[in-house]
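The other protein chains are all here in position, but one chain of the complex has been omitted.
So, chain A:
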Amino acid sequence: MYDLQFNYGQGQTFNILSNLDFSYRINDKFTFESMNNLTYYNQTTLSYVDPNSNSGLGNQGSVSQFADKRITRFFNQMLKYNDTFGEKHNVAAYAAYEYSDYVYSSVGAGGKGIAPGSQIIDNAADFLSMQGTKNDYAFQSVLVQASYNYDNRYNVQASYRIDGSSRFGKNNQYGSFYSLSGAWNVHNEAFFNTDKINQLRLKASFGQVGNVPNSLYASYSFYNLDGQYNGQPAAIPGQYQNLDVSWERSRDANVGVELGLFNRVNFTAEAYYKNTNGLLYSVAFPATAGWSNQWMNIGAIRNKGVELALNVDVFNADNPFQWNLGFNIATNSNKIKGLKDNTDINSGNKRFSVGRDIDSWYMRRWAGVNPDNGAPLWEKIDPQTGEVTTTSNYNEATLQFVGTSTPKYQGGLLSTMEYKNFTLTTSLAFLKGAYAYNASRELFDSDGAYPTYNNMVLQKGWSRWSVDNPHATHPVAMYNNNSSSNKTSSRYLEDASFIRLRNVTLGYTFKSALLSKYKLKGLNIFLSGDNLWTGTKFSSLDPETALSAANGSPGESEEGDATSQYPSPKRVTFGINLSF
């Protein structure tokens, strides 16, 4: 706290977005549209550490400045066609060329040994730091799309595109993708004449899309130049090249139905089946390779699921009390269908393996506490016979699959009630069947391994081993415990199922008659609560953020623990909306 009164940081951001868009109507049927967009972003920051502050003592104060710049360009040139024949036939189509690119660069420097108050690096007595980098990427695409509509009853659409990305090897920069979709508005058919059903629409689609890696230069070998020895520049092998790395392709088939009843009930159902091939992943080499990693198209994964949504107006439109209820639920399951050489790939505490969920946890399986001495137990599997025994030696325990962080289903409920001037909205979210790794328990539920840390209170149903309580969930506690009982295992893998009251808002809108006296257009007051209640067995603060961290797509952060994210806050807000 002592430092806060002296030291500070400052930042300025400069951001320009410029568009040059125009459209030119060539004739009744053809239009040319051009979108040309340029953004320029620049940020400068200053960090000042006073020579009199604690952290400034060693350097006699320091001043550092940093500036970065980002320029993006986007061009889209499109020729559009639209025509209607004989009243009922409508055709629309376009062909377009698209290009976008991105360049980022930064530079920073710092000096140490400053007179108090000085913000200028030139005034610093000595060198402190320097930094700077640059990167870029580009995309270009050619695309055509056509759609046909007959009498608002049948609708079909087809598209085809070729995409190129600078992130891939020169051998494989381009990929071609397509989609086909159709819909039938049954309720517009002459034979369909019931007033109970106001909408019935069937739809289906099939298509293929491409994904790029999050690395900007996935195809290259890197001899990184960020090193030096004794002030001489050095090159260090890093990523290993793969000139063939190419687009990840997802083929997605989708069918759905939309149903409207009595003008009060809406129901939609959708089912999808998605096959992804050429899954992109940065595969780590064993350290003996020297090179760190290689981007590969590692395999195939299948996703399938169903999404249902129901929306009901509970009362007639003329009822003074109005209640709208919405409910949705979705299931998804995935399975790895293939991996390069069918070899498993490790990813932090998870492991990709053919036939398994991509978010499968892979760690030692906790087997409880030895009732005789309170020692931790893990499963040990004999590699030959498959026989499962237990061990108190962490190193001997077997790594194995112990569940997934993919939920069985999830959904929400939204209710809106209105009566006279009052409105009450409530939203609930729920999720079932996912497991999250509660990594913070390695520190706070460590059976005495870290006696100087805060320790969590044992939850309901947990108990500590003692001679009098031999059948316990928690091992014996020892000062500076070195039994490794707190090392990564399914002990800290917890069911993160939850049901959460995401928001409740009660509002009151004042009548306009009252307001006009004060020359107000509108006045509304509300009381709103976020995340007021969560029903869960998860022992850390927030199962939801723990899971969102746990389910990064491959290549992104897979840490997946409850400490790496801020929990969602519990919050009560009172507000007034005034309009003049």
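Here is the rule we use: a residue touches a chain if its C-beta (ideal position, glycine included) is under 8 Å from a C-beta of that chain, and two chains touch if they have at least 3 such contacts; residues count from 1.
Basically, contacts and distances are computed from a predicted model.
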Fill in the blank from the handout: From "RagB/SusD family nutrient uptake outer membrane protein", "Electron transfer flavoprotein subunit alpha/FixB family protein", "CbtA family protein" or "Dehydrogenase", the UniProt protein name for the chain not displayed is "RagB/SusD family nutrient uptake outer membrane protein"
Exercise for the section: Please pick, from A:I16, A:I236 or A:L514, the residue that touches the omitted chain in the full complex. Expected result: A:I236
Fill in the blank from the handout: The one of A:N15, A:Q119 or A:N135 in touch with the missing chain is A:N135
Handout entry: Omitted-chain contact residue, chosen from A:L200, A:L377 or A:A449
Key = A:A449
Completion exercise
Given A:A190, A:A287 or A:I576, the residue that touches the chain left out of view is A:A287
Fill in the blank from the handout: Touch rule applied to chain A and the missing chain gives residues 20, 22, 24, 32, 34, 36, 54, 57-59, 75, 77, 97, 99, 126-128, 133-140, 164-167, 170, 173, 216-217, 220-238, 240-241, 284-291, 294, 343-344, 346, 394-395, 399, 443, 449-452, 478-484, 487-488
